[in-house]
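Starting off with a structure, shown below.
For this depiction, one protein chain was excluded, whereas all remaining protein chains were kept in their positions.
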C-alpha cells in the first residue's frame, strides 16, 4: 500500500473525530466531515449483498445530511439515549487520484435510560476519503450493518 | 495537530499497556501508569454532564490508586471475573507545555463464571498524558461512562 | 520498543486484513495469512491459565487451517451467521531475530438470523509475526478467550 | 382450544366496551399464546410475502405467521405453496437460508426430503440397511408431509391460512378489496429492499398506531410541517363489517398554518429542506396521497406519497414484535421514480423521519402499561362506535379492531 | 386483590415462623407481583426523591415506586406533586427526560396536556376539526387526569403513597422519626451525584443486608480493618412496633485486635492507607458514627462516617432490583467537607470498598436460593424474637421485617 504514514494518521484522526462527534451528540458538526457532493448510506447487509438499493438512511449530499440532522433534532420524538462507537483497525484499500479507499469494522453500543448498555449495531464502513478545503473529508461512506434486526429505532447516524 | 508520529505511537503503547494490565488482572502494575499527583476518576455521564462531582471511583493521587488496588485484592469479596477492554481510535486534542490531551471511546466486556460475556461498561477516556521519569504516564484520566446502570458491581478500575 | 513505524503499520495491516477476511466470509483466503509451519489455536482462558493443553481449535500447520476451512465450508451444517471482529490496541512485546511478538484484545460479535447482534467471543491474541515470502504472516496466533461458555457453536475461526 | 392457553384466562374486559382497552391485553403471556392460536393461526388470511420474491420454480423464501416459521415456495408447476418450517419427523426447522432456490427440501438431521409442496418424498434407510432396521411396514410417506397451509394470491401478494373455514380472500377483505387493488392493480412488483426492527411493545399497538389517524397530525412534526398529513386535509377512515380491516386515506395539504391548525403546536413553518430532492412527491393514485391499509391479522400496506411498503407484523412475545418491511415499486417505474422512492424511504423504516416517532411511542406505551395491568386505555375520540368517518379526528377504527378481537379471543 | 396475582399463591410459610424465610419468597414471580401491589403500592409511604432536586416551579424528576414509574414535580405554587408517568389517554409513559423544567406535561402521542399537578388541561381536537370528530359531549377532562399520589415532605425528603388509609408520615415512622430527623434536621440538602446499579437478586435481600448488623464485622474486611464497624463497638438496633422500619447505630472503634475480635478472622492489622486522605472522618452527629435506617417499603438512609446517601430500591423482577443512590451533603458544608464526602464515597456505591461486598453477596444469595424454593433461611442470631437489642450480634430486625411482610402479604 502506498499510503504514507502521515496520511494514515490523518485518516485515523478523521475517523476518531467522526466517532466522537456522534457520541457526544454533537450532530450539527457531523455533516462538515463530508464533502458537499457526498454519498452517505446506512444499509442492511442483506440488501447490500443482494444488490437491493433500499437503505435505512440514504443521503445524497451534505444538504441531505443537514436535513437529517435538523429532522432528528427538531422534529423527531424519541427517548434520550447514548451511543458509543468503537471502531476496529482500518484496512487501506488503495489511494488513487487523490481518493483513499478504506474499510473498517465497527461496533456501536446504545444505552437507554434505566437499561444496560447493549450491542446496537455492528458492521463495516466502506469509505472514500478526499482532501477538500484543507482537510480530509468523506466523499462516500457506506455503513453496511450486520445487525439487520434493529433494536427498535436507529435515531442517530451510525 | 502537532503531535509527532513517534509520540502518537508511544501514546498508543501506553493505552495498550493500560488495557492489558487490567485485563490480565495485573492490578499491581497499573498505578505505575499514572504520575504521583494524578487524578483518576470513573464517573457516570449523568453526573459529569450535570456538573455533579460524585464519582463512582475517585483517586486523587497514585497513593489512592494503590490503596484501591490493595482494597480490591486484599479486602473485597467478589466472584471471580474476567474483564476485557477494547479501546477505539484515539482523538488527539492538543499538545501543549508537555501535556498531551486526548480522548477515546472504549468498551469493557465482563465475563462471569457460567455466564456469557456481556457489555459491561462503555464510555470515553479523557486523558492528560505527560512524560515523567522516562516514560509517558497519565496525569489525569477521567472515564465518563454511558453505562449508568451498572451491572451489579464495578470491582476493577475501568 | 524497537519496532519501527513502518513495521508497526504493516502489522496493523495484517491484523486488519485478518479481521476483514473472516468477517467477509472469505475463509479461503485466510490460511495465507499464516506461515506453512504455523501454529493456530483457540483456547479457553481456563485451560490456558491452568496449563491444560486442550484447545477448542488446534491447527498445527497451514494445511490444518485449510482442512478446517474445507470442513467448515463443505461438510459442516450450521445456520448462516455474520461475525464481526473489533480489535483493540496492539501491544508490541518485542522484535527479535525477525520475529515480532505482540498481543491485542478483541471482541467478536455474532449475528444470527432473526436475532440481535450479540457479544460472541472476547479475549486476546498472542501473536508471533514473521516476514515470509514478501509479506508478514502469523507464525503463531493463540486466541485465549474469556468467553468460556460458548453461545452454542464456534463455527468460524476467531 | 388446547389446554395450554385455556385455563388461565379469567381476564374480563372493562364493562364500558371497545372504547376501553385493558392493559393486561398488552402484557399477559397467556393472552399472547391464545392470540397465536386464534388471531394469527385462526380464521383469517395472513400475509406471507410477495409473489415476485419467488419468481422461478424452486424459489423459496422464509416467512412467518404469528410465531410460526413458514416457507413460501414456487413449485415446479409454478404454483405458490406455504408450508410450516418444521420437519414432520422430529420437528427441525429444516430451512435455514432466508431465501434460495431448491428442487426439494432436505432436513439436515436425517435427510427426510420434501418436494416444494411439502410432500414427503424420501426417508433415508426407510427400508433399512442390509435388511436391518428401517421404518415399519405401515409407515406411509403420505401421512408425514409438512404441514401445508391454504394459499391465495391476489395481484402479486401471497396470503395463507391454517383455517379450513375462512371465506375466500376477496370476500374476506370485503370493502377493503378496492383499497387493496388500488395499490396492487395488477402491475408487476419490484422489491427495492428490506428493513427489519424489533419493537419492544405488544403487536396490537402497531395496529392501533396505524389505524389511529388522530395522532398523525400531532405526533409527526415532520409530516405536519411538510403538509404530508394534517388534521385539516381531506381524509377519511373506512372499516369492513367486522372491524378487523380498515383503511385511512388522506390527501397532502400545504405547509402553512391555517385556522384548523391551532391545536397543532409542533407545526414549524420555517423548516426548509436544504436538499429538496429528499421530498419530491409525485401523485400516483386517483384518491389520496396517503393510504394506510390494515389487514387482519398481520399486515399493513403503506402508501405514503411514493413510498410503498408491506409492513409484516411478526409477534415474538407479549412484549415485543418484529416489524418486517418490504419496500417495493412497480415494474413500470422509471429510474427517476425508483430514486424518488428510495429517497422518500428516509421517512419510513427504523430510521424514518416519521416512523421513528411511532416506534418510540409504542415503546413508551408498553413501558407505561406494563406495571398497570388493571388500568385501561380510553378510546373515545370520534365517539364510542366503530363506524366509517369522513375525517381523521377519530379512533373509530381502533374500536373496530377491538370489537373483532374480543369476538375472536372470547373476551 | 386483583385476579392477576391472587390465584397462584398457595405458598405456605414455614411453621417455625419469622426465624425461617422460605426461598420461594425470593424467586416466585407471583409473589413478586403481589409485592408490587401490597408492599410498594399498598399502605405505606414510599420514597420518591429529595425536594432539593426540584427547587424551582416547573422542575420535575422521574422516579419510581415499585415497578411503577412516577414523576415528582414542583407546581407553580411551589407544592410538590407525584403523579404516575402514564398518560390517561392510552397509557404512554409520557415523561422521557430524567429531569427538567416544564410548565406542563404534553404526552407525545396525541398531545394531551397536563398541568404539574396532573390535571388534564387540554385534549387537541377535543371539539373536532371543521366540526367533524372530537370527543363525546360527556367527556370531562376532570375524569381523565393523571393518577395522583398523596405526597408528604419532611425536612427535604419526599414520600408518596397510593393508599388513602395510611397514617400520617410522622406517625408511620413511629420511633424511627427521631432517627430520620437525626440526618434530616432541617438543614438544606445538596445533591452531590447519583449512582445506579442493577443487583441480580431479590430486593428483600437488600433490606436483610442493611438490617443485618451481624454480617458487617465479618464480611467487610475494609470496615473492620479501619474500625469503622466492629462487633465490639458500642452498637444497637431499634425497630418500630410493626417491625417494618429499623435502625442500626454504631460508633467507630479502633484499628487493633481485641479480645472480642477472635472470631473476626479477616482483621488485617497491617493494612495502612498510602493516601490517608481517603478516610479522614469527622464526627457529625451526637450518637453514632454510622446509622443505617431502613424504611418500609423502599428506602435506606445511609450515614456511614461522612457519606450520606439515599438508597432507593426499585424492584425489577423477583430476580433483580435497581439500587439508585443519591449522595448528598448539607448546604452548610464547606469545601473541605464536600471533598471529604466525595472521597469517602469510594467506600460506597457499585465500586465501594464496602458495598461491593454486599452487592456480590446478594448475587450469591440469589444464586444459592434459586434452585431450592422449598428450603429456607435460618435467622436465629440474637434469639427468635424481633426486639430492640443493644448490640449487633443479632438478626432481630430481619425477623421484624418478615413479621410485617407476612402480615401484608397474607402468608
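Order of writing sets the labels: A, B, C, D and E. Residues in every chain begin at 1.
Everything below uses one rule, namely that contacts are C-beta pairs under 8 Å (C-beta built on N, C-alpha and C of every residue); 3 or more make two chains touch, one makes a residue touch a chain.
Quantities reported herein were computed from a predicted structural model and do not represent experimental measurements.
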Visible chains in contact with the missing one: B, C, D, E
Among D:27, D:85, D:202 or D:289, residue touching the chain not depicted: D:85
Absent-chain contact - pick from E:214, E:296 or E:327: E:214
Where the unshown chain meets subunit D, residue by residue: 2-4, 7, 36, 66-69, 84-94, 96, 106, 108-111, 124-125, 128-130, 132-136, 139, 144, 147
Absent-chain interface as seen on subunit E, which is shown: 10-11, 21, 23-24, 28, 208, 214-215, 218-219, 231-232, 260, 263-266, 357, 360-361, 364-365, 367-375, 377-384, 389-394
Hidden partner chain, residues of subunit B it touches: 77, 79-80, 113-114, 116
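Quick note on the criterion: only the chains that are shown with their structure count from here on.
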Chain hops separating subunit E from subunit D, counting only touching neighbours: 1
Farthest chain relative to subunit A (centres taken as mean CA coordinates): E
Interface composition of copies subunit A and subunit B: same or different, split at half: different
Whole-Å gap separating subunit B and subunit D, where each centre is the average of the chain's CA atoms: 48
Centroid spacing, where centroids are CA-atom means, of subunit A and subunit C in whole angstrom: 26
Separation of mean Cα positions, subunit E and subunit B [Å, integer]: 31
Where subunit E touches two or more other chains, by residue: 96, 98, 108, 198, 322
For subunit B, residues that touch 2 or more chains besides their own: 5, 86-87, 107, 118-119, 148-149, 151
Which pairs of chains touch, using the document's own definition: A-B, A-C, A-D, A-E, B-C, B-E, C-D, D-E
